[in-house]
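Note that this complex is displayed minus one protein chain, with the remaining chains in position.
Entry: subunit A
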Amino acid sequence: MSAGTLAAKRRRATLRTLAFMAPWLVGFAVFFAYPLISTVYFSFMHYDGFRPPEWTGGRNWVYVFEHYPLFWPALRNTLWLVVVMVSLRVVFGLGVGLLITKIKTATGVFRTLFYLPYLAPPVAATMAFAFLLNPGTGPVNSLLERAGLPAPGWFGDPGWSKPALTLLALWGIGDLMVIFMAALLDVPAEQYEAAQLDGASAWQRFRYVTLPAISPIVMFAVVTGVIQTMQYYTQPLVAGKVASGVIQGAGTQFEPGYPDKSTLTLPQLVYNLGFQRFDYGSACVVALVLFALSMAFTALLMRRRGGLIQAGD
């Protein structure tokens, strides 16, 4: 075979690859690379969408970090959610996964019932919980009062709004349950038998056999949970809107993070700055903070031999 035909063959293969990759290459350029560069550019500009963008140096950055009243509350809320909601979800997901592996009667029915809430569309699920937990006529508080227990203000009370969101997140545990269930069933049965022969108690078997075997999956659940928390948007926003009673009324301005900024998250700030205040420059600063945080945790996910990349390679 001559060198000429080999080169031609290689060129054909390259063209073929390009043709198959074409949709994504266009998507990568237009919907990822370009807007990302553009976001960096706008973060140094004053831009309101009407007058042409104007260079302001680091002023947007200083504004967001030092003067924008919603930035630090949103970051604190995110931290709260990472510490409380993510860890509770992992513990509860593992617990429910463990439970389902022990249930021997009507397993399929139990599994489906446990899984269904995960499928409820976020807006619908949040509306449902806003009703269930509403302090006035909600069934949960009715039952609590009938049982002689204190009835919290849930989404209407700054101290209870995040716990209420956590409850909603625990209700939709189906995704973690399935992942943990699969991991638990993969633990070799011989290891349990060996531990039992050695006289290990149920707790010791869990601690020294189960937990080490599924630790990569626990890690996977924690990191994806953190990434999801960075993006947590629809539930806190809808809950705040419904609780405040301000919904899409013409001319009414929704107080972000109602009640008392307790449901603010970073993505909501991009909306608030960009689409309510028309300060596109500062919105891009928050967007970049969000980007840096998401990518840092994604890098962690790819380095760990946990789930995603083990699968990706």
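The definition used in the following text is that contacts are C-beta pairs under 8 Å (C-beta built on N, C-alpha and C of every residue); 3 or more make two chains touch, one makes a residue touch a chain; residues count from 1.
The working rule: contacts and distances are computed from a predicted model.
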{"item": "Among \"Caa(3)-type oxidase, subunit IV\", \"Carbohydrate ABC transporter permease\", \"Tryptophan synthase beta chain\" or \"Hydantoinase\", the UniProt name of the subunit that does not appear here", "value": "\"Carbohydrate ABC transporter permease\""}
{"item": "Contact with the hidden chain (one of A:Trp171, A:Tyr192 or A:Phe206)", "value": "A:Trp171"}
{"item": "Residue of A:Ala8, A:Leu99, A:Leu149 or A:Leu211 in touch with the missing chain, whole complex considered", "value": "A:Leu99"}
{"item": "Contact partner of the left-out chain, one of A:Val62, A:Leu75, A:Met127 or A:Ala213", "value": "A:Met127"}
{"item": "Residues in subunit A touching the chain absent from view", "value": "13-14, 16-17, 19-24, 26-28, 30-32, 34-36, 38-39, 42, 49, 96, 99-100, 102-105, 110, 113-114, 116-117, 119-125, 127-132, 134, 137, 139, 142, 171, 175, 178-179, 182-183, 186, 217, 220, 227, 230-231, 233-234, 237-238, 241-242, 246-249, 266-267, 270-271, 274-275, 280, 283-284, 287-288, 290-291, 294-295, 297-298, 301-302, 307-312"}
